[in-house]
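Note that this complex is displayed minus one protein chain, with the remaining chains in position.
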Amino acid sequence: MLLRDPVHGLIAFEHEETSIVVRLLATPEVQRLRRIRQLGLTSLAFPGAEHTRFAHALGAAHVMKLFVARMRQLHEDLPFWQRLTSERARDAYAAALLHDIGHGPLSHLFEDAIAHTRRVVAQRRGEIGPDDDGPAAGRARRHEDWTEQILMDPSTGVHQALVRDDPELPRRVVGLIHGEHPLPYLARAVSGTFDVDRCDYLLRDAHATGVGYGQYDLPWLLSTLRFGDIPSIGEAPPEGRAPGLAIDGRKGLSAIESFILARLFMFQQVYFHKSTRAAEWMIRMILTRAMHLLQDGTRLERVPAALASVAAVETPSLGAYLELDDQLLLETLNGWRHAADPILADLCERLRNRDLFKTYELFGERAEAGPRTEALRTLESIAREEGLDPDFYTGLDVASDTPYADDSSLSVIYPGRRPRHPAEVSFVLDRLRDETLSRVRLIMAPELEPRLREALD
Amino acid sequence: MLLRDPVHGLIAFEHEETSIVVRLLATPEVQRLRRIRQLGLTSLAFPGAEHTRFAHALGAAHVMKLFVARMRQLHEDLPFWQRLTSERARDAYAAALLHDIGHGPLSHLFEDAIAHTRRVVAQRRGEIGPDDDGPAAGRARRHEDWTEQILMDPSTGVHQALVRDDPELPRRVVGLIHGEHPLPYLARAVSGTFDVDRCDYLLRDAHATGVGYGQYDLPWLLSTLRFGDIPSIGEAPPEGRAPGLAIDGRKGLSAIESFILARLFMFQQVYFHKSTRAAEWMIRMILTRAMHLLQDGTRLERVPAALASVAAVETPSLGAYLELDDQLLLETLNGWRHAADPILADLCERLRNRDLFKTYELFGERAEAGPRTEALRTLESIAREEGLDPDFYTGLDVASDTPYADDSSLSVIYPGRRPRHPAEVSFVLDRLRDETLSRVRLIMAPELEPRLREALD
Amino acid sequence: MLLRDPVHGLIAFEHEETSIVVRLLATPEVQRLRRIRQLGLTSLAFPGAEHTRFAHALGAAHVMKLFVARMRQLHEDLPFWQRLTSERARDAYAAALLHDIGHGPLSHLFEDAIAHTRRVVAQRRGEIGPDDDGPAAGRARRHEDWTEQILMDPSTGVHQALVRDDPELPRRVVGLIHGEHPLPYLARAVSGTFDVDRCDYLLRDAHATGVGYGQYDLPWLLSTLRFGDIPSIGEAPPEGRAPGLAIDGRKGLSAIESFILARLFMFQQVYFHKSTRAAEWMIRMILTRAMHLLQDGTRLERVPAALASVAAVETPSLGAYLELDDQLLLETLNGWRHAADPILADLCERLRNRDLFKTYELFGERAEAGPRTEALRTLESIAREEGLDPDFYTGLDVASDTPYADDSSLSVIYPGRRPRHPAEVSFVLDRLRDETLSRVRLIMAPELEPRLREALD
Partner (left out) sequence: MLLRDPVHGLIAFEHEETSIVVRLLATPEVQRLRRIRQLGLTSLAFPGAEHTRFAHALGAAHVMKLFVARMRQLHEDLPFWQRLTSERARDAYAAALLHDIGHGPLSHLFEDAIAHTRRVVAQRRGEIGPDDDGPAAGRARRHEDWTEQILMDPSTGVHQALVRDDPELPRRVVGLIHGEHPLPYLARAVSGTFDVDRCDYLLRDAHATGVGYGQYDLPWLLSTLRFGDIPSIGEAPPEGRAPGLAIDGRKGLSAIESFILARLFMFQQVYFHKSTRAAEWMIRMILTRAMHLLQDGTRLERVPAALASVAAVETPSLGAYLELDDQLLLETLNGWRHAADPILADLCERLRNRDLFKTYELFGERAEAGPRTEALRTLESIAREEGLDPDFYTGLDVASDTPYADDSSLSVIYPGRRPRHPAEVSFVLDRLRDETLSRVRLIMAPELEPRLREALD
């Protein structure tokens, strides 16, 4: 199989070792990823960002080929039982391709909707308090759970393709996706600071959005890849344990700094972009409204089975979950433009025409818990005066993430010195380490913006 | 308005002259282009090809900015009444953005379905013979007609945005899109051998598919752009007529050759790709089957209004047409997987899982009219023996196009010599001129392929 | 004038306003930059780094066109006497093109040789102590001095081209190159944190060396450029003073971070590369040896006039200085391979065949003043034992620079807030601000390396 890819140029899976990729690509569950965009509604802000999870999954499998080739240049120094056999490589290709197979539509929005609905219902039932996010709210199924189910359920094409090779394969691939494997270096290539997932999505998201500085030098980084481990303090490394991944600091320091900074830049410019966040917030409001209506017994047109289950506080069946892709969800919203409920209809109409809600960013002290709640109250009262329900037409959006969590999954080595954390040898990464990036914004229907600016500016 | 674009990098519409673009982008009809892929089902063969007609429309408007800037470097030599005023530039931006506004879903497939249905109905009614394609079959509405209607109908957002500036603007923009304007150079920039549409789509399609050699050097080509005309034989140019577009042959010959060859390469590699053609053929069969069923009175789930009109041999209303985008059409097909009609259900199921039909290309003499019909007959009888309806599970697909039709819309000039056709000064273009590129393929359900190969190889 | 450039694609100077560039390009002093590589001997480590100061000067003038276009989008808000007239733009183009016109061969090496020779002579004469670098050592002429002389000396082609337009032009361009101009924004575009020099050399050096992560997004940065100033503490801005340059923090923060980090990466990977530093050190030893020999009365073949002047502790004439380019200097060294002095001949032979000296990097405490001197003593005694003169076959090389000196030349603005230093709003830049990047290395003839490693490892 020979494919062209806008990011990697040529993608080839032509050998027996990679034939698992070709077989998995033919399954309905992998084909479904064609109908889920990698970046949800980001194309509303960056028109090129229409790339799918399918293209990303392919790209991650391709990058795994590059990792495997590099690790095989290195593994001669390991005892033979720690080397990268064809079987282990095969497992790694499958894990790379399938790592996101459980993702629902529109990025994390469907997950959020499930969680929110569970919480609201629990609140209504009095099981939890109004601000309670705790365990009693019940843990919603996350995409990782779906991933595991898709791999393990004998009915799926993915499961069948895997067991054709080896009945233990689904279980091992699940393990790898969770970063668990007897060969730590292989586990880290699937899930770690420098893994095939990030390698592909940073390049792909940067490329599709047109954001130039989310780039880094993948071939060079791979050429500086080594085997190595950060020893735990006061402990000898376990006897006979295989090594993890490391970077040769003499050649690769700038390259790994650049790789990690690329993630910071993508958060600042793309993942936290105000228009994307506003659109995602609108979707969340639409789903919330629809769940409320369904729970109150209102009839809505063409409710996909998975949403009906959520409204009934049940876990959707695997089949229903897999049906729900961007296309179905957006068509459902499209249909709801004609719903009897005016709020639901209005929100869906606005979204369709990209008549997005506006944001007002809060900086410094105004972004802290007290003042921001106060600002929201001001906004809500403006909404009420303008005849809009503040629960659906206003909101407070807090985007936050940690672009670089220093988690020991990658070390930096210099000859004759113990392996160290990247942040120990890079003053830039030392500063970035565990830094939380936050954006606090009020969100509102556009017609509320002038009065809010007047009140807050 | 400042946008990032994977092809052009930065796209800015920040001046009064380009404010029409910003206003048009906010209309529902332009936003609808977000839901129509530029290359239909091509992403089934090239996974990156998810780019939309919206991104292309934006790109074409951006390229028009480059054309306008260049033409203003040149227009000093013209009498003042032939220069590119702000108003004329505004018209050109609108035409660039709107040139494809009437496109239906999945590239040309919906148009084809309308035409096919009209023909079949006329055949059934005995109005035309079985192989008659002629005028009695009735002319179906094409996307150009819809474009005109969208611009001229007072109910559309596009029309309203245009008339806000000038009541005559819709009519003038329609003219420009058809290549008609008192300033030939402006008309050629909208529609000609070297126009903003091609400039953008070649770069964008090459970029999204990852096909490296569909590139050409746009900034250089623009820098070699001149005003000029190929004089009609034996005639003086009309008194006072403004010039058309030309390329300076001393600097730009390779560049224009490369530009025109890029189109050849894209046809060979992308537009005529076997998997895309097979998928499009499946869509055509699905729509045909559905139309037959509807005309026979069979009830199908959730038939979009535009399809119902087609089945009733009526022209869809503008509203119904605009509703029909890739998302709605593919979701409709998705629903038909559960239709009672086994053929319709089966074709839809196959398409959804990318279980595409196979192709068998016919070369040389075997591709000519007689032998290829014979080959199709062979295939049809295999289908019958295998229990598959040959009308829907087999077919003959003839893709053909003329990558370079030498139409006088661009001339090449050398100092002190009369302007000439590109093909007069380039031996490569002379060879390519009016060359028809054809691919003849049998198309079949995959299970028929082994027997066909046995029969024909 | 229309040129192709590997970095910017198309470079055009076709208007009256930029005609000064075309005229200056024809002068012998600008043509001389064709014979001086931008990165000295870096091509010994990065084979692609053959790009010249001529290409960089052209590139800087091209970037100035982009700056001028952007500043004119912004200057409408200024009083008319602060706007960017054609004359002021012309001055800026000249300054961009000429900013490095005084550079000597092989980057800064010739300057270093002059300074070193003056110091040694002063030491020999007893005017200064053995480690004295102070003012008594005399200030050597630096490339900035030569730049000023080339612009101001009536005999040069550059001077003549400038005064043809305006007798005051040479003086004004000298001022601009030094960052002095009544319009601070124009001065900052010539010399500042974000200036045309850096904009071009970062892209060009990254491109020529093939170091992928020295890139940044120039068009985006320009689109976020604003006018603005960081107010001095406790002071109102001077009445009527024009503004400096600023970046819009909402859109440009990642872009300016990326731009400044690009410089850090280029220092880490390219400018401080061990092979380049070793080669430069060899050149320095060769020139030092030659100066010693000449001062001692030894006759050397074909000594360029400028070197003879340096040996005589005289300032070279302008003509002699301009004669001395990479080609002449390297051919001179080539001839010295056959000198009677064995050290001079040996060093020249090694350099020609890229038989470079080796480096041994000192980290942490070992890089501090005491220990590193001790390490050098060890190396010197090994050299002596091996029969090599330690003054020429060993050395200590300390490379250090400040990739980001926070100097108020660029501010970041957010609506409704006072302009601030980049480091105030970016935690990454806050960490990088005024950070000194250092590399401490022992340098030695390759045959000494094994014994040194044995001694120090």
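We just call them A, B and C in the order they show up, numbering each chain from 1.
To be clear about the criterion, contacts are C-beta pairs under 8 Å (C-beta built on N, C-alpha and C of every residue); 3 or more make two chains touch, one makes a residue touch a chain.
Since this is a predicted model, take the numbers as computed values, not measurements.
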Chain not shown: contacting residue from C:Ala55, C:Leu151 or C:Ala423: C:Ala55
Option touching the unshown chain, where B:Val158, B:Leu261, B:Ala290 or B:Leu362 are the choices: B:Leu261
Contact residue for the chain not shown (choose from C:Thr18, C:Ser107 or C:Thr209): C:Thr209
Hidden partner chain, touching residue among C:Ser86, C:Gln327 or C:Ser438: C:Gln327
Chain not shown, touching residues in chain A: 2, 4, 9-10, 12, 14, 73, 217, 219-220, 223, 251
Touch residues of chain C, complete complex, unshown partner: 3-7, 9-10, 26, 28, 31, 34, 43, 46-48, 50-52, 54-55, 58, 207-212, 302, 327-328, 330-331, 334, 352-355
Touch list for chain B against the chain that is not drawn: 211-213, 215-217, 220, 253-255, 257-258, 261, 264-265, 268-269, 363, 414, 416-417, 427-428, 430-432, 435, 457
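The definition used in the following text is that only the chains that are shown with their structure count from here on.
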By number of C-beta contact pairs, the top two chains: A-B
Chain whose Cα centroid lies at the greatest distance from that of chain B: C
Where chain B and chain C are represented by their mean Cα positions, the distance between them in whole Å: 52
Centroid distance [mean C-alpha coordinates] between chain B and chain A, Å: 35
Where chain A and chain C are represented by their mean Cα positions, the distance between them in whole Å: 44
Residues of chain A touching at least two other chains: 211-212
